[in-house]
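Encoded as C-alpha cells, the structure appears first; notes follow it.
Note that this complex is displayed minus one protein chain, with the remaining chains in position.
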Amino acid sequence: MKRNVLPGLRLSLGVTLFYVGLIVVLPIAALVFKAASLGPEDYWRIVSSARAVASYRVTVLSALGATLFNLFFGLALAWVLTRYRFPGWRIVDAMVDLPFALPTAVAGIALTALFANNGWFGSVLSDLGIKVAYTPLGIMIAMCFTSLPFIVRTVQPVLEDIDPALEEAAQSLGGSDWEIFRKVILPLLTPALLAGTSLSFARSLGEFGAIIFIAGNQPMSTEITALLVFIRLEEYDYQAAAAIASVLLLTAFVMLAVTNTLQARALRYTVRS
Amino acid sequence: MKIRLDHVVKTFDTFRAVRDVSLDIESGELVALLGPSGSGKTTILRMVAGLEYSDGGHIYFGDQDATDIPVRERGVGFVFQHYALFPHMTVAENIAFGMKVSKVKRERAAIDARVSELLRLVRLEGLGDRFPAQISGGQRQRVALARALAVDPKVLLLDEPFGALDANVRKDLRRWLREIHEELGITTLFVTHDQEEALDLADRVVILKDGQIVQQGTPEEVCRNPQSAFVMKFLGDANVLSAEVRDGKAYASGASIEVDGLVDGKAELYARPSDLDWSEQGPGIPAVIARVLDRADGRRVIATAETGEHLEFDVAPERALKAGKGGFVTVRRAKVFAA
Partner (left out) sequence: MSANLTSGLGRRKSPRVGDGPLFRRALIGTVLVIGAFLILAPLIVIGFEAFKQGWKTYSATIANPDTRHAILLTVVTALIAVPVNTVFGVAAAWAITKFDFRGKRFLLVLIEIPFSVSPIVAGVAYLFVYGLQGIFGPYFDAHDIKILFALPGIILASMFVTAPFVARELIPLMQSQGRDLEEAATSLGASGWRTFFSVTLPNIKWALLYGVVLCNARVMGEFGAVSVVSGNIRGQTNTLPLHIELLYHDYQTAGAFASASILAIIAVFTIIAKVALERQGAGRTRKTVPRPALAANPAEKSS
C-alpha cells in the first residue's frame, strides 16, 4: 500500500467523484444510452440522412479551412509575440485571449455585423463579389475567431523555450535563416503545432454560438451539425437529436485521443540536451 | 589561421563586459581564456565567433578584418557550453547539418563518408543513429565537437567545454581534446573558469578580470610569475600575510624575504601551501598548529600565527605533527605585492 500520510482523501475524493459523476458522467451516459436505445438501423438512418451528412460536410470543411488559416496565422502571431518587441505588444498578447473571454453569442453577432452586406467589411467585400455572411465562408470566419488562441497559446511557450544556442549553433554551421527555420525551429515546433491544430479543429467542430448568427443556417448548405441537433430538439425529435449529438460526442472523443497522443509527442524534445 | 583582437570593446546596456582587449592568437595555438564569471571571457569568445558584435575595435582572421562578417560566413566551429545539439536529429544528422546547409554542395555519399570519419575521430562509431537524449553527457560533448569540425572551421571555439561534466569524464576529455588538437593543428580558443583545466590543456593562458586581460603567457609563466595578487589567488590556494617592505626586503611577523621593485611601505605576502614549511626552532613565523588534515596525496596543516592569521601548508605524511603543538612556519618562496 502506498503511503497516504495526509488527511482528507475520503472527503476530497468523495466530493470529486460525486461531482464528476453527477455533472459529467451522468449526462454523457444518458446521451449515449438514449442514442444506443435507437437500434442500429434507425441510428444509421438518422446519422446518414442527407441533411445530416451535408451538415457534417459543411462543418468539417469549414473547420479544416479555419484550422488551416489559424495554423499559419497562429504561428505567425506566436512568432511575433515571442521574437519581437514593439510598442503595444503586451496589449496584442492580451488580446489573443479575447476569443476565449468573449461569449460566443457576442462574438457571433459582432462578426455578423462586420461581415453582413451592409457591414464594415461586408460592404467592401460584396463590392468585390465576395459574400461572407450567410455562406460557408462566414462559418469559417467564426471558427477562425473562436479557435485562434488554441494554436497561439500552444506554440508560444514552446517557441519561448527553444534554446537560443540551437539557433546560434545552426548559424555558426552556416545555415541561412530559412534553413534554420525549416530544419531546426519548425521541427521543434511541430508537435506543439499539431497539438494546437487538433485542439483548434476540435473546437471548430463543436462550435455553436459564434456560428449560428453568421451562418445562413440553410439546410444542406450552411447548416452545421451542432445546429441540426438543436433544430431536431425544437422539432421534439429527441431520438434524432440524440443520434446526431452522439456523432459529435464520438468525434470529440476521437479528437481528445488524437490531442492526447500529439501532446505526449510534444513532450518528446522538451528534455534539453 | 592567426587571430588578432585589436582594442575590442563590448557593452551590454550599461555593463561594460569587455574593455579594450587586444590579443594575438598564433596559427595552430591552443589558448585558454581563464577568468571568474563576469570577467568577459565568454563575450570575447562569442565576438570572435560573430555571435556577438563588438562595439569598438577590430577582430582579424589572418589579414582579413572579420569584425563585421556574420557568424554564418565566418567559418568558425563553435562548441556550446550545453552542446546545443539539435534534439530532433540523430547524432549523424547533427554532424551532417553543417555540410547539408553549406553553399558548397556535396554528394550525399561524401557527406556520409565525412560523418563516419568524424564519428571515428571522436570515437563514437556505431552511435550515429542515436538521438542526443539517448547518449551520455561526455558523448554529447564529443558530438558537438564533431559537428563543429565537420565544416572545416578556420578556428575552433569552445565555451566551457567541460563545465557540465563529471570530474573523471572531464579529465579524460581534456587529454583527448589535446590529442585531437595535436592531430588537426587547428587554432583553438576555449573559455574556462577552472584554472586546472586551463593550465593542463592550453599552450597559452589568458587571464581576465572585469573585462580586461590581467596577464597572459604559457602555463609556466603565469604560474611561476604571477604579476598581481588577483592572478596569484585565482590560480590556486594561497596564504596571505600582511607585510612591510623596507630596503628591498619584505617582513611578515618573523619571516622576511627578498623583493625587488617594490617601494617601501605596506604590502601583502602570498605563499602557496607548498611554499611554506614547519620547523620546531626559529627563525620563522611563530604559530600553533590548529588542525592537521590528512589527504590521499599528503598532509595539510593549518596553523594559527601569533597575529591571528591562519596559514595552510603541506608537509610529508611521515612528519608527526599534532594539533596544539607550537613552532615556526618558515617561508621557502613567496610573492609580495603592494597592498
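We call the chains A and B, going by the order they appear; numbering starts again at 1 in every chain.
Just so it is clear, contacts are C-beta pairs under 8 Å (C-beta built on N, C-alpha and C of every residue); 3 or more make two chains touch, one makes a residue touch a chain.
Quick caveat, the model's predicted, so the values are computed rather than measured.
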Given A:71, A:139 or A:229, the one touching the chain that is not displayed: A:229
On chain A, residues whose C-beta touches the chain left out of the figure: 2, 4-9, 11-13, 15-17, 19-20, 23-28, 30-31, 33-34, 73, 76-77, 79-80, 83-84, 86, 90, 92, 94-107, 109-111, 113-114, 119-121, 141, 144-145, 148-150, 152-158, 161, 164, 167, 171, 177, 180-181, 185, 192, 195-196, 199, 202-203, 205-209, 213, 226-227, 229-230, 233, 238, 241-242, 245, 248-249, 252-253, 255-256, 259-260, 263-264, 266-267, 270
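The rule we apply is simple: only the chains that are shown with their structure count from here on.
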Chain A-chain B separation of Cα centroids, rounded to whole Å: 54
In the complex, chain A residues that touch chain B: 163, 165-166, 168-176, 179, 183-184, 187-188, 269, 271-273
Touching residues on chain B, where the partner in the complex is chain A: 49-51, 70-74, 76-78, 80-88, 97-98, 100-103, 132-133, 140, 147-148, 150-151
